[in-house]
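As you look at this complex, bear in mind that one protein chain is not there, while each of the others sits in place.
Let's look at chain A:
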Amino acid sequence: MPINYYIVLALSLFSIGIVGVLTRRNAIIVFMCIELMLNSVNLLLVAFSKMQAAQDAVQVAAADGQLFVFFIMVVAAAEVSVGLAIIVMMYRNIHSVDINFLNRLKH
C-alpha cells in the first residue's frame, strides 16, 4: 500500500470533522467531530510508523510512533471526561446545548 492512500484517507476524515465543527450547532456533535479529527491523526501516525518500519530494519522509530498514538488516546480520554462535565453543567444552567447560546461564557 502506498502512503498516498493513507494520507488522502486521513485528510478526508479530518476535513469531514472540520465540516462538522463548522456546520453543526449541537455542542455534543461538535465534540464528537473533534474526536473524529483526533482519530484521523492517529490513523496517519500509525501509517507513517509502518512506513518507517518498511524503510529501515531498526524498529525503534516505528514503536515510537505507535506509542505517540497511545498517549494521544490517553489525553483524549481525559479531555472527553472534563468536556462532557462542562457540557452537562452548561445544560443545567441554560437548558440547551446549542452553541449559539454558549458564546458569552458568563451566566
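The rule is short, and it goes like this: a contact is a pair of C-beta atoms (placed from the backbone, for glycine too) under 8 Å apart; a residue touches a chain by one contact, two chains touch by 3 or more; residues count from 1.
Throughout what follows, contacts and distances are computed from a predicted model.
In the listed set "ABC transporter permease", "Membrane protein", "Peptide/nickel transport system ATP-binding protein" or "NADH-quinone oxidoreductase subunit J", the entry agreeing with the UniProt name of the missing subunit chain is "NADH-quinone oxidoreductase subunit J". Mapped onto chain A, contacts with the missing chain fall at residues 1-9, 11-20, 22-26, 28-29, 31-33, 35-36, 39, 42-43, 46-47, 49-51, 53-55, 59-60, 62-64, 66-67, 69-71, 73-82, 84-89, 91, 97-98.
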